[in-house]
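Other chains of the complex are left out, but the ones given are in their true place.
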Amino acid sequence: ANPVEAAGCNLTEFIGTAVGDTIGLVIANVDHLLHEKMKLDKKYRSIGVIGARIGAGPQIMAADEAVKATNSEVISIELPRDTKGGAGHGSLIIFGSEDVSDAKRAVEVTLQTIDKTMGDVYSNEAGHLEFQYTARASYAIGKAFGAPVGKSFGLICAGPAAIGVILADTAVKAANVGIVGYASPGNGGTSYSNEVILTVTGDSGAVRQSVTAAREAGLKLLGSLGAAPVSASVPYI
Amino acid sequence: ANPVEAAGCNLTEFIGTAVGDTIGLVIANVDHLLHEKMKLDKKYRSIGVIGARIGAGPQIMAADEAVKATNSEVISIELPRDTKGGAGHGSLIIFGSEDVSDAKRAVEVTLQTIDKTMGDVYSNEAGHLEFQYTARASYAIGKAFGAPVGKSFGLICAGPAAIGVILADTAVKAANVGIVGYASPGNGGTSYSNEVILTVTGDSGAVRQSVTAAREAGLKLLGSLGAAPVSASVPYI
């Protein structure tokens, strides 16, 4: 975002922006009519909101760090079919807290972390790859993917989806990991995005090895459809 | 559309085009096999068809004026996930009538009205905002949103969806309105578009105030992600 324009956004609800057309916002006291329509739990007076056009995994991983670091909870995670003409999702993540400062802090931590979690998102003109890894998943990852909290977690994703099928096979053959979920365009786990998403858990060394093996294969396969895929930031895994 | 090309479309089914890759069409006598597959009510021999790549709200609002002005009914409203890489919907609206001249007239009125109802659609490279207002909703609005017919109606929409959450809160706090519906990417009311859509009803002055307050906030928030949002036509609210 143009810093002049961002500086011009003087709304108290505005916290900041990040890569991927990500915006971070907060509402100190959600209107009671809206609160009901949004089906929020009554204990959350304040909400933090993260939304993006490009990316769901990076924002969810960043929100997971925010949940670890703050006194807030992830209320909901929704996956629009987006990426601005790309093959994947955007995201809408809502944090709840009793105090507005906690929701605000969760949004800030998320925004600060997205640059890192975009590091293993790679794209070219034909599609994208995404890899995520953490030694210890928390509640955002648990809510989004059904992954066990407190354990190591890895995500392997590619669009077009066909590449994701191969990466999923590569990942589970590369190390002794358990499968948390397998999502595909028409069989659940995606909003009809052109992706296959495999999520894995297990020993942290094994999860990392599984993810990096898939990454190596993915860069070759997506590269066969166009230019060498380029990271959206700096690879971290 | 290029007027030369449009002039070249000599099919009797072709009525015209409008902004947003909107096309207006008519079928005098729907084939009986197709009539059945489309699950049309038998009383409608003729149908009018409005379709667009960009925009659902503007076409629905325009169709609402057409229903008021003609002897036709809105049979169905479908929302594809579209906007040509944008965050929102396209549309497919079907009018039914006993006489072809009524369906044709409904399509004509809709096409003529879309330029107005695109007036409070604003966009920049990061997303879009949409606002609609009428002092008296008719059957197209009723069918699309479940809004009470004959009463004032307002629509507040933004993509990325996160901005729409804030606008929804702003709208209901700005005036004494009732919420008709709250739609989000994964919880119904959208086709996984990256939008939050709030619809409101109430006293017409309150509805208008609610919409304009949200519009003011929306222009600032979307502007934080890019250039100042630009109207697709001429603002009318």
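The letters A and B name the chains in turn, as written, and every chain counts its residues from 1.
Following the convention adopted for this analysis, a contact is a pair of C-beta atoms (placed from the backbone, for glycine too) under 8 Å apart; a residue touches a chain by one contact, two chains touch by 3 or more.
Worth saying up front: this structure is predicted, and the values here are computed from it rather than measured.
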Overall number of sequence copies in the complex as this file defines it, 2 displayed: 3
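Operating definition for what follows: only the chains that are shown with their structure count from here on.
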Fitting chain A to chain B on CA atoms, where both chains share a sequence, rotation angle to nearest 5 degrees: 120
Chain A-chain B separation of Cα centroids, rounded to whole Å: 31
Chain A-touching residues of chain B, taken from the complex the two chains share: 81, 84-87, 126-127, 159-163, 165-166, 168-169, 172-173, 178-179, 181-182, 184-187, 190, 192-196, 198, 217, 220-221, 223-228
List of chain A residues in touch with chain B within their complex: 1-2, 5-6, 8-11, 13-14, 17, 21, 23-25, 27, 30-31, 33-34, 37-38, 47, 49-53, 76, 78-82, 84-85, 90, 92, 94, 191-192
